[in-house]
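I am attaching a structure below and will ask some questions about it afterwards.
Yeah, one chain of the complex is gone here, protein chain that is, but the others are all in their spots.
So that you can tell them apart, the chains are marked A and B in the order they are listed, and the count of residues begins at 1 in each.
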Amino acid sequence: MSHLLAFDIPGGWGTTLGIKTLIVMGLIPVGALVLGYTFLLKMMSHMQSRVGPMDPGGFHGWFQLIGDGIKFIQKEDIIPAGADKRVFKMAPAIVVMSTFLMFVVLPAGPNAVVAGALHKGQGGIDVGIFYALAVSSLSVIGVLMAGWASSNKYALIGALRAAAQLIAYELPLVLAVVGVVVQAGTMNLQGIVFAQQQGKIFGWSGIGSPFILTQFVGFALFMVAAQAELTQPPFDMPVAESELVAGYMVEYTGFRFLFFFIGEFGTAFVYAGLAATLFLGGWSIPHVNGEIANWIGPIVLFVKIMLVAFLMFWARFSYPRLREDQLQALAWKWLIPISLINILVTGALKVAF
Amino acid sequence: MPSFGDSVKGMSKGLGVTLKTMLKPAVTVHYPHEKEEVTPRARGVIALKEENCTVCMLCARSCPDWCIYIEGHKEKRPARREGGRERTVSVLDRFDIDYALCMYCGICVEVCPFDALHWSPEYEYSEFSIASLLHDKEKLGEWEATVPEAEPLELGAEVKKAKK
Partner (left out) sequence: MTSFEVDPKLYSPLADSQLNVELDTGDMILNIGPQHPATHGTLRLVVRLDGERVIKADPVIGYMHRGYEKLTEYRTYPQITTLVNRIDWLSSFANEVPFIGAAEKLMNIEATPRALYIRTILTEMARISTFLLFLGEMGLQVGAITPAFFGFRDREYTLNLIESATGGRFHPNYNRIGGLKEDLPWGWVAECRNTMKKMLDSCDEFEDLVMGNPIFQARTRGIGIIPAELGASYGVSGSNLRASGVDWDLRRDGEPLLPYNEIEWKTFTHQDGDSFARYWVRLQETRESARMILQLLEQLPAGPIMAKVPRIIKVPEGEIYVNAENPLGEMGYYIISKGATGPFRVKIRTASFSNVSILPWLLQGIYVPDVITVLASLYFILGDIDR
């Protein structure tokens, strides 16, 4: 599969673009389903001393989420009477779109990267991580649109909370990544992976140099900020089931709600992918290069994504929720200063060594 | 506010609890495939032993929401002994319990002087229509087969003389 992504397919750029689009469109819902099933249905259930769905599909209820998806598609698409119809309909699509756009820069092998692989050399676009974080904030617009257009007070409160929160946590997210960028010397995600694969720890290259060892502060910051960007507990005030019922999603039904669901878990998938790429070495295994890396790359990346996602969801299912002002205080008083110091130290060490 | 050290400790303890629970087996009973053991005292459904009923109406009167419907008539029966008087026997025509109304308090079972009503722990008799929850005397009689033996009592309980 990675070859499809890597090389020009006979038929020109149009066919290539088409195939790539299909792959991305297919991978995000599948990733969302895998995360949703493994963590939301199964891991959460076991953490709560229950078993989750067991019957759908036969084996441990694997079909449950797909069945849910089918159910959502069948349901009536209700638009509230007072809603701004066009905006209301568009909002879920924008949220999902930002997820799709983020995914395209994620490399899954030396040649397998959706955006920019047509060029020889490293592949991937040069401002990869910059681009990914930039498009991730597009979802704020979708959330605001959803909240406003629903003409529901709960939705409005949820959307405004989401806007404040997502914007506040963009900053620590970006700043946490800067340390990695400084250390790798490139913003290209493919370059960051190579830097980790070929790096050395005090001259020993046994495990390469995954940045989680040198940038563990950055990793912690990234995980906290990503959790807030995903509006997951302990930062889930915008959706807050127990107070705002479901925040900006409260009026959505049917496949539009499904879009939000895919957006939520798809984005979790992508953020886990970004964290895996930035801090755990992405698709790479040290000393495995060449053709074989193209084949095992996606599998390695997937395993790492699941590891990171496990951490994310573990915290999600264990912690209560902060209040909105406490969340802002955490971002501005703690995360941003710490990330600035992290950048300073990284920069100083980079110059020194 | 707790100190930074306490915070980290508190946060990690929470994670520890969920992780520990995840590694232990779940407490779930896989209901349709396996069933939980019901205690013999459970008030699931009321069973009727028709031959014991004398249509005395005590249960119907003591029911707090009047969900028992009884109708009966009197019949003459030949005397037990030669030359004796003819007996009058009350015959049960209708004995319905509306489980849509029943509060499962058990007063009727307790008040019955002839042991015609018993509790059975059966609970799987849900219906799609509320009207079908009205169990007539044939259906209530079928439940009689599921009535468990009375349990022995705990140490220190006063053992009553067996009834009759």
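One rule holds for everything that comes next: a residue touches a chain if its C-beta (ideal position, glycine included) is under 8 Å from a C-beta of that chain, and two chains touch if they have at least 3 such contacts.
What you see is a predicted model; the values in this text were computed from it and never measured.
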Item to complete: For the chain that's not shown, point to the residue among A:Pro234, A:Gly282 or A:Pro298 touching it.
Response: A:Pro234
Worksheet item: Considering the whole complex, which of B:Val17, B:Ala100 or B:Ile130 touches the chain not shown?
Response: B:Val17
Discussion item. I need the residue numbers on chain A that touch the omitted chain, in ascending order.
Written reply: 44, 47-50, 153-154, 157, 233-234, 236-237, 240-245, 317-326
Item to complete: Extract the touching residues of chain B with respect to the undisplayed chain.
Response: 1-2, 6-7, 9-11, 13-14, 16-18, 21, 27, 39-43, 62, 64, 103-107, 110, 119, 151-158
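By our rule, only the chains that are shown with their structure count from here on.
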Item to complete: Mind checking the centre-to-centre distance between chain A and chain B? Centres are C-alpha means, answer in whole Å.
Response: 54
Practice prompt. Over in the complex, which chain A residues touch chain B? Could you list them?
Written response: 43, 45-51, 54, 314-315, 317-319
Item to complete: Enumerate the contact residues on chain B facing chain A in the complex.
Response: 11, 14-15, 17-19, 21-22, 24, 26-28, 30
